[in-house]
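Below is one structure, written out as structure tokens; comments come after it.
The complex appears here minus one protein chain, its other protein chains still in place.
Order of writing sets the labels: A, B and C. Residues in every chain begin at 1.
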Amino acid sequence: MAAGPYSEKVMEHFMNPRNVGEIENADGVGEVGNPACGDMMRLYVKVEAGKVSDAKFRTFGCGAAIASSSMLTEMIKGKTIDEARAITNTQVSDALGGLPEVKIHCSVMAEEAVKAALDDYSKKHPG
Amino acid sequence: MAAGPYSEKVMEHFMNPRNVGEIENADGVGEVGNPACGDMMRLYVKVEAGKVSDAKFRTFGCGAAIASSSMLTEMIKGKTIDEARAITNTQVSDALGGLPEVKIHCSVMAEEAVKAALDDYSKKHPG
Amino acid sequence: MAHIFFDHISTTPVDPRVIEAMLPYFGEKYGNPASHIHDLGQTALRSLDAARGSVARMVGAQPGEIVFTSGATEANNLAIKGAAAGSKDRRHIIVSEVEHFSVLNALLPLRASGFETTVLHVDHDGRVDPDDVRKAIRPDTLLVSVMHANAEIGTIQPVSEIGRIARERGVLFHTDATASAGHIPVDVEAIGADLLTLSAHNFYGPKGIGAIYVRKGTRLESMLDGGFQEGGYRAGTENVPGIVGMAAAAEIAMAESVGWADRLAPLGRQLWDGLEASIPLLHFTGHPKERLPGHVSFWVEHAEGESLLLLLNMQGVMAASGSACSSNLRGHDEEDLVASTVLKAIGVPSDICTGSVTFSMGKDNTGADVAHVLSVLPAIVSRLREMSPTWLDYQKQQGG
Partner (left out) sequence: MAHIFFDHISTTPVDPRVIEAMLPYFGEKYGNPASHIHDLGQTALRSLDAARGSVARMVGAQPGEIVFTSGATEANNLAIKGAAAGSKDRRHIIVSEVEHFSVLNALLPLRASGFETTVLHVDHDGRVDPDDVRKAIRPDTLLVSVMHANAEIGTIQPVSEIGRIARERGVLFHTDATASAGHIPVDVEAIGADLLTLSAHNFYGPKGIGAIYVRKGTRLESMLDGGFQEGGYRAGTENVPGIVGMAAAAEIAMAESVGWADRLAPLGRQLWDGLEASIPLLHFTGHPKERLPGHVSFWVEHAEGESLLLLLNMQGVMAASGSACSSNLRGHDEEDLVASTVLKAIGVPSDICTGSVTFSMGKDNTGADVAHVLSVLPAIVSRLREMSPTWLDYQKQQGG
């Protein structure tokens, strides 16, 4: 494979992102970031029986942002809401084999997107 | 020949200086320069019938100083006293195919040596 | 896989003839010109003199007016700081806002020590209005520095007009010809430059060597103090192989660069037209006509620049971006990701300017390279847009 600035894992997720798209009538949608800052992520989750049964994303952003989004969706699928909420940016970046220092914020964006999507879910499904 | 910092003519005179030595009972001796300044020249002349019949030198100094000394002795031999006095440093340096700017003073030293030697001659042979 | 280098503005491959010219100066003719008392030193010194002549000829200067430096950054720093240090009373400097960081940042210590600076705006095409230069000149103006051509957007500045104005007003004129020299004609008399920056690796010479033209009589203080080299403007043992290489590159450029430009200009036009026809919401940057031959720059909406470059690279196409995200992946924190000041200067909206791309062709690129790029880029843009939430919203909006 070509020598990119990223780890092989990042490049693999960037080239073949998992779960791109949107979920019709998603149970929760979270949007974080801002194109002005170079990246923006919209995360859709489906929740069944207290677990994240499906997740899809659309991201505008750099290689790290897209790979972080892809990795995140893989990580939260099948997790309980609490487990998904507990995912940290470090876990995302570790799962990707590390990110350049200046790109840590991309994994932070992924972490924030889950929280935003689950907040949205909680708001729509109170109690 | 090796590529020296000097013209071929300078190197030729430096390698094969003409008229090195001293004239016993010289009619005039001129000494100019100072080893502290890097060069010193002693010029001996023999004068016959108002002409410089012989000239020899000893010089402590760089390549340009030795070549200038050598060239000078060649130039004054056979000249009248007035002709020899009229020789300029530029004539010496031109005859050598030119000298580096910082070495012009070596040809000046040669010019001054003739004048000093002829002054000495005049002093010893008044009238 | 394809291997298409469209990033000549960042650097160029060293021409094989240049390599051949340099090679003997490493292991055989390795003398130090300062040791010119012996054969090896003398050989080095003579090569240095000859090389200075070639580089001087390239820009219409006298050999004694060429000072070799370690590259364009040093030359720009020397031009600005050296002129400032050599100035008695004049403490005002004028630059354009699209100068390279090695000009803009060289001003920082000067400002701290009391210099005043005027940073001229550029128009939508990235050009300085010579009239703005005229208006900005004050009685205490020392120097005007406006680059010849911009690397990122390709725009060529009206340097001759600016040079004329500076001359009329008795102000020094420096122009950074890093991106232009070797590609389009650069002549210090035509430009009216007192100081002019050159960089070898930008015209098929080696990295680590550049030069500054210093018009005879220009007051310039050295930045590197030490030995007697470079007429007192720049101490340090000369990079003889680099200098010989720069001279060889200059000779090649003098002989061939008109031909390169004649070939690259239509290739650039072809790329431009092809992009325009195949990618919607694509915006070209820089001046449409007054630009470097073979240089095509643009930004696209709804696709981020680094991602574009990564995907292009996967297709064997190497290019550059002024996007923040790709600017400095080696920095220590997010603040090191600085969006291009040039794109901001020409009014690209900051919320979407991240999708910028600079394609810069070189003498060895072909029509097939252009065709390949045109065959892969539309799909790359579409792919990224399909992934982008902003594109989705845009389409919904368009759909009504």
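Assorted remarks:
What we mean here is this: a residue touches a chain if its C-beta (ideal position, glycine included) is under 8 Å from a C-beta of that chain, and two chains touch if they have at least 3 such contacts.
The shown structure was predicted, so the numbers you read here are calculated from the model rather than taken from an experiment.
For the chain that does not appear, the touching partners among the shown chains are A, B, C.
Summarising the interface, chain C meets the missing chain with residues 5, 7, 10-16, 18-19, 22-23, 26-28, 30-32, 34-41, 45, 69-74, 76-77, 85, 100-102, 105-106, 108-109, 199, 201, 206-209, 221, 223-228, 235-242, 306, 309-310, 312-313, 318-321, 326-331, 336. By the touch definition given at the top, chain B reaches the unshown chain through residues 2, 4-5, 11, 14-15, 17, 20, 22, 31, 34-36, 38-42, 58-63, 65-66, 100-105. Listed here are the chain A residues that touch the chain not shown: 2-5.
FYI, only the chains that are shown with their structure count from here on.
Interchain contacts link the chains end to end along an open line, per the touch definition above. Mean C-alpha position of chain B lies 56 Å from that of chain C.
Among the residues of chain B, none is in touch with two or more other chains. Within chain C, not a single residue touches two or more of the remaining chains.
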